[in-house]
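A single protein chain has been omitted; all remaining protein chains appear in their positions.
In this document, chain identifiers A and B correspond to the written order of the chains, with residue numbering beginning at 1 in each.
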Amino acid sequence: MAGEPPILLILDLAGTFAFALNGALTAVRIARLDIVGVLTLGMITAMGGGILRDVLIGSVPPAAFLDWRYPALALAGGLIAFLLSRHLDRLEMPINVLDAIGLSTFAAIGATKALAAGLGIGPSIVLGAVTGVGGGTIRDTLVRRIPSVLQSELYAIPALIGATVMVVSIRLGFEGLFMSLCAIGACFAVRMAGVWFNLQAPSPPGRPRD
Amino acid sequence: MAGEPPILLILDLAGTFAFALNGALTAVRIARLDIVGVLTLGMITAMGGGILRDVLIGSVPPAAFLDWRYPALALAGGLIAFLLSRHLDRLEMPINVLDAIGLSTFAAIGATKALAAGLGIGPSIVLGAVTGVGGGTIRDTLVRRIPSVLQSELYAIPALIGATVMVVSIRLGFEGLFMSLCAIGACFAVRMAGVWFNLQAPSPPGRPRD
Partner (left out) sequence: MAGEPPILLILDLAGTFAFALNGALTAVRIARLDIVGVLTLGMITAMGGGILRDVLIGSVPPAAFLDWRYPALALAGGLIAFLLSRHLDRLEMPINVLDAIGLSTFAAIGATKALAAGLGIGPSIVLGAVTGVGGGTIRDTLVRRIPSVLQSELYAIPALIGATVMVVSIRLGFEGLFMSLCAIGACFAVRMAGVWFNLQAPSPPGRPRD
């Protein structure tokens, strides 16, 4: 996101680092992986959503391949997770906060990019959410876990809310840093409320228990 | 598929709805999902094959992002599955018929689009089949099931037959609605025969039983 206001760039880079750290930690907990696996899954978690969005809007090579800071931070996050996985468990809440910053920033920036690529309101909102949740979904599929975004917690819904705030405000002509921060704040607030109060999205009625 | 003859458009929209309904039902049966998961998997089942084809032929953004009727019908199918999953079990045969219509239409239209994008006969047939079976394959992978198309039933073979009829007839100069309906009919007939007589594709010789 070169050319963005510095505050958005900082949030975007912080989010990339947090996604890689959290993604690699999740991977280490679920599956037996070697260093290649941990670093790969950290990078996929951090950059997979943006790469998926870029492929779908036809912006290739993806942005993550053109700015060395993103893969460098993703690699650093994965490496820290690889070396310190035992010690990072006690930092769950700071990691959750950083992860929510990543989700919020990715959703807002992703929706903006989709809109700029000429997509309509609906697809831009969806692609904003895909930017936020896509990397974790690919990671979960690779380690053979049903993507957590499909079955538990408020994770996709905050991303959809943030992307909606972003897309609607741009379409109404309220562009700029302030509205970006509002969209990021909306997603962040809903996500953190979900973590704090352990909120769940509704399940199908009358589903058999497992 | 704006600009298609009305009958093809209707079949394509009906197929989209049926794929979303059936795809979301399958997802509900296999995995514990919340509303985000059910709707997401419904939409992926209905639109994933076409999106995959469009990415592979370089036609991005994918057609599914450019015509609101497709995501709207896919969302409706997923929502009905979410609300009524318990009651839809007794409608297995009508849903199978609708699903076969979707498979047939997607395969024929997908092969036509690949050919129009300049691909050869072989790749166009494969991409027609990918259009038909790709969405269900992504869904199965996300809910951690070996894609049913790889292991049982006649599902990919009818799609390949329909796409072959389509591609060969276009290459021979017999374009138009009639040949499209022949291709759709060929796929539909083989698929329904497979459902009715419970036909299976051959398995590797001497494979150990499980």
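The definition used in the following text is that a contact is a pair of C-beta atoms (placed from the backbone, for glycine too) under 8 Å apart; a residue touches a chain by one contact, two chains touch by 3 or more.
What you see is a predicted model, and the numbers here were worked out from it, not measured in a lab.
Visitor: Among B:Ala31, B:Val149 or B:Ala163, which one is in touch with the chain left out?
Guide: B:Val149
Visitor: For the chain left out of this view, which of A:Ala14, A:Ala76, A:Val97 or A:Val143 touches it?
Guide: Going through A:Ala14, A:Ala76, A:Val97 or A:Val143 one by one, A:Val143 is the residue touching the chain not shown.
Visitor: Tell me which stretches of chain B touch the chain missing from the display.
Guide: Interface with the chain not displayed, on the chain B side: 55-58, 117-120, 122-123, 126, 137, 141, 144-147, 149-152, 156-157, 200-207, 210.
Visitor: Could I get the residues of chain A that touch the absent chain, sorted low to high?
Guide: Counting over the whole complex, chain A touches the hidden chain at residues 28, 31-38, 40-41, 51, 55, 58, 60-62, 65-66, 68, 71, 82-83, 85-86, 141-144.
One rule holds for everything that comes next: only the chains that are shown with their structure count from here on.
Visitor: How many angstrom between the C-alpha centroids of chain B and chain A?
Guide: Here the centre of chain B sits 30 Å away from the centre of chain A.
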